[in-house]
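Below is one structure, written out as structure tokens; the observations come after it.
All protein chains of the complex are present and in place, except for one that has been dropped.
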Amino acid sequence: MMFAAQSIADFFQGFGGWQYVIAAIIHAVLLVHVFAVSPFAFIWLERKVSGRIQDRLGPTRVGGLFGWLQSLADGIKLVQKEDLCPSAADSMLFRSAPYIVCVSSFAAFMVLPFSHGWVAVAADCGLFIILAILSLEVFGIIMAGYSSGSKWSLFGGMREAAQMVSYEIPLAICALVPVIAAGSLNLGEVGGMQRGWFTNWFMFHDPFTFIAFFVYFVVATASCKRAPFDLAEAESELVGGFHTEYSGMRWSFFFMGEYASMFAVCGIASILFLGGWNTGLAPIDDALYAARNASIDGTSGSAAVGYLANVIGAGVFVAKASFGVFVQVWLRWTLPRLRIDQVMTTCLKYLVPISCFLFLGATLWPLIMVTGMGRTTWTSPIGDRAAQGLQETRDGNRVARISDAGNLDAAQARVGDTGHIGEGVVQ
Amino acid sequence: MTGRRIGLIQNSKFLLVRSSMTADLNSYLFVGAVLFVCGVVCMATKRNGIGVLMGVELVLNGANVNFVAFSRYTDLGLDGQVFSLFVIVLAAAEAAVALAIALNFYNNHLTIDVDRANKLKG
Amino acid sequence: MNGESFLFTVFALATCLGAIAVVFSQTVVRMAFWLVISLGSTAALFFLANADFVGAAQLLIYVGGTLVLLVFGVMLTASGPYLKIATSPGEIVMGSCVGLLFLVVVYASLNGVNWRKSPAAATENSNPVVATGKTLRPIGLSFLGSRPDQDLTSDGDTLTPGYLLPFEIVSVHLLVVLIGAAYLARAKRRAGE
Partner (left out) sequence: MVGETLRNLLMIAWLLPLAGFAVEIFGGFWGSRKSRVAAWMSVGCIGIGFLCSLSALLIWGNSNSWTVLDHDSHDETHVDTDHAKPADALATDTHPSPDSHTSHPPVVRGKTVYSGTLYYLARFGSLDISLDYYIDSLTLVMFTMVTFIATCIHLFAMGYMSEELTEELVDHSAHLSNGHHVHRPGRYYRFFAFLSLFCFSMLGLVLAGNIFQVFIFWELVGICSFLLIGFYTERKSACNAANKAFIMNRVGDFGFLIGLMVLWTFFGTFRFGETVNDTGEVQAGLFQMLARDETGNVLRDAASGDVKIGAVTTGADPGGNRTIPYSLLVVAGLGVFAGCVGKSAQFPLQTWLPDAMEGPTPVSALVHSATMVAAGVYLVGRFYPMFVQEVLLTIAYVGCITLFMAATIAIVATDIKKVLAYSTISQLGYMMLGLGVFGWGAGLFHLITHAFFKSLMFLCSGSVIYGCHHEQEMPKMGGLWRKMPITAFTMLVGVIAISGLAIPGLIGLSSVFAFSGFFSKDAVVATSLAFVKDNPSHFLLFIVPLITAGITAFYMFRLWFYTFAGKPRDQHLYDHCHESPWIMTGPLLALSFFAAFCAIGGEDGPLYRLITGDQPAHIAHGIAAAAGSGEITLPGHDAIHDVHGTAGTLALIAAASGTCLAWLLYGTTLVNVAEIRRQLSGLHGFLVDKWHFDEMYDALFVKPAHVVGQGCAWIDKTVFDGIIHASAKIMIFVSKWDKLFDEAVVDGFVNLLGNSTFAFGRSLRVIQTGRLRQYVMFIVVGVVALFAILFTTFPG
């Protein structure tokens, strides 16, 4: 789709700086589609998995094979539903809360790279930005809980707020553990560093990252208020939690947001720990890498090769993230729900100290390695990979500049810098 | 200073509406000014203590905007960003303490109305 | 009017309108909502000004932290649903008038100043270091006490100090605030009871 964007941009050459805006919009549209379609898949997945786990078939009626149209049917039903607003509610907040939720969780996709260079905004501090954006989601939920004017919602909102605010801490810290190993917050670089055999995945970089992966996954599950941490929508106690009063599309927006954020956190996990779009098999990865570079240099092959390579990488990435989502679903139907105090205790009394310990360990690990075996890693030196990552990014920028040299003034180049739209051009 | 010229004549140009809002320094500063003024007015008009707190946050954000703008458009460079980072962190700290104070106030007076906090009335 | 200006206009309007809405909205939670809008778009402005890290920090700390905290406060100090402590319209009018005057004054003064532009980038009128957008590592290094952006550009004649000491001070300050806030906000018997 990058290719498409670039072509569109080229098509709008004459419009001053506007073609990039249009390109950005088109990107956004594509992303929205990803964002909007994936929940259908995940809801369907959830139904089937829960069904299997509970020894039943799950949806079979609507649609043919495995009832794959069930979610679509649900969506149609929801769209048709009346948009209710309780009289006791603060209507303005009540209406706007779902938008906040799904916008925030959608915005996370801006900096989430699907493959090498396939990213809307290749910010230097991508991880930081994505965590920040994900943390916005809470606000919408609190809004919903507060503005619904019902005690169930209020309690739900409060629980959600407390849970999120406290779970952000170990989440960020655990995310920082592999960052220490990588030395970069740029998710693209981090992903690029893990090329080669799967031992290069940061999960296996050192014992701390290994533990950190599981801790991160638990925390991520909680921060997506998935069971067993779904106290915000505990049906048994608070009818529907923060979305008790919602119905129709607004209600579905919450679930879009939830599933999107599930996908987002799992994607982050796959990039930080599981090698991102790398398969973990050195020959394949090297092949794909060579293909991309060739396309970038423009020496051999065409842009289509690099594009194909990126498609493969994106598929790998989505597969990894989806597996993470599957595991979360799996957990939901396996583990009982905790009490709210247990949730908070788990976070503040166990996960935070553990993550802090992991953080310290990760910082000390290179020293241990150096004293032990004279190098900072037991796998291939991370410095080289970092250099390669930097190299790629720089190449991308340079090529973009070259390609646009003719008619781009500095300001537009700045926009390119900011939006990194030009990266994909050559690929 | 040499570059500093204050005068009604020269200032009169801000009165006429700007045709197009380009992203240059003055526009940022204007946004910062609006944030600042809004924050001040918020502080001045809100009777809810937490509203006053929000006003403070607005004011601080106006300052942040200015910092970032300067770092972007003048050779203040990174310092501006660093300063704004400090401002943000300290603002968070301030918010925490202020909120604790507000809670105390509420515990003692069963209200959050700052007008009720006139023990220091002369 | 290029793309940047367009984005800037959008976010600037969002920021200003959100702020104004904060001023004029009555219930606290709505204020918080508008504040989120305003601060979020401010963060967007930061991104637009190549201050990615600052923007992210703004989002994380302000929107995700401080504002949630504020809403907490709202809920803890709400003596009724949709607490509304109305301000007399006269005050609002007067405040807005004064605010307007103040805005005039501020804008007049900042407009009257000929800000010293970056000499290195006199043509494109922006700071070269920041213009590249690669500000994360320099900021981190400056927190560690070294300034590559300046030391490398200024022919290495003088080594300008970084922000190690302020950084440490701020960290200690945060710890102090944590403890102090916990102490202040700990559950007490109400005066009324």
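The letters A, B and C name the chains in turn, as written, and every chain counts its residues from 1.
In the analysis below, contacts are C-beta pairs under 8 Å (C-beta built on N, C-alpha and C of every residue); 3 or more make two chains touch, one makes a residue touch a chain.
Since this is a predicted model, take the numbers as computed values, not measurements.
Q: As a test of the contact rule: which chains in view would the missing one touch?
A: Listed by label, the shown chains it touches are B, C.
Q: For the chain left off this view, which of C:F102, C:W115 or C:F143 is in contact with it?
A: Once the missing chain is taken into account, the touching residue is C:F102.
Q: Across the whole complex, list the residues on chain B that are touched by the chain not included here.
A: That gives, for chain B, the contact residues 5-11, 40, 43-47, 52, 114-115, 117-122.
Q: So which bits of chain C touch the chain we can't see?
A: 91, 94-95, 98-99, 101-102, 105, 108-109
Definition applied: only the chains that are shown with their structure count from here on.
Q: Which chains make contact with chain A and with chain C at once?
A: Common contact partners of chain A and chain C, which must touch each of the two, are absent.
Q: How many angstrom lie between the centres of chain A and chain C, each centre taken as the mean Cα position?
A: Here chain A and chain C have centroids separated by 26 Å.
Q: Measuring centre to centre with CA averages, how many angstrom lie between chain A and chain B?
A: Roughly 33 Å, centre to centre.
Q: Where in chain B do residues touch two or more of the other chains?
A: none
Q: Along chain A, where are the residues that touch chain C in the complex?
A: 16-18, 20-21, 24, 88, 90, 92-93, 96, 100, 123-125, 128-129, 131-133, 135-136, 138-139, 142-143, 146-147, 149, 154, 158, 161, 164-165, 168, 185, 410-412, 414-415, 417-418
Q: Any idea which chain C residues touch chain B in the complex?
A: That would be residues 1, 4-5, 7-9, 12, 15-16, 19-20, 22-23, 28, 31-32, 35, 38-39, 42, 45-46, 48-51, 53-54, 57-58, 61-62, 65-66, 69-70, 72-74, 76-77, 79, 83, 85-87, 91-92, 95-96, 98-100, 102-103, 106-120, 125-127, 129-131, 135, 138-139, 142-143, 147, 149-150, 163, 166, 170, 173-174, 177-178, 180-185, 188, 190-192 of chain C.
Q: Can you check the complex and tell me which residues of chain B touch chain C?
A: Within the complex, chain B contacts chain C at residues 3-7, 10-11, 13-14, 20-31, 33-42, 44-51, 53-55, 57-58, 61, 64-65, 68-78, 81-82, 84-86, 88-93, 95-97, 99-104, 106-113.
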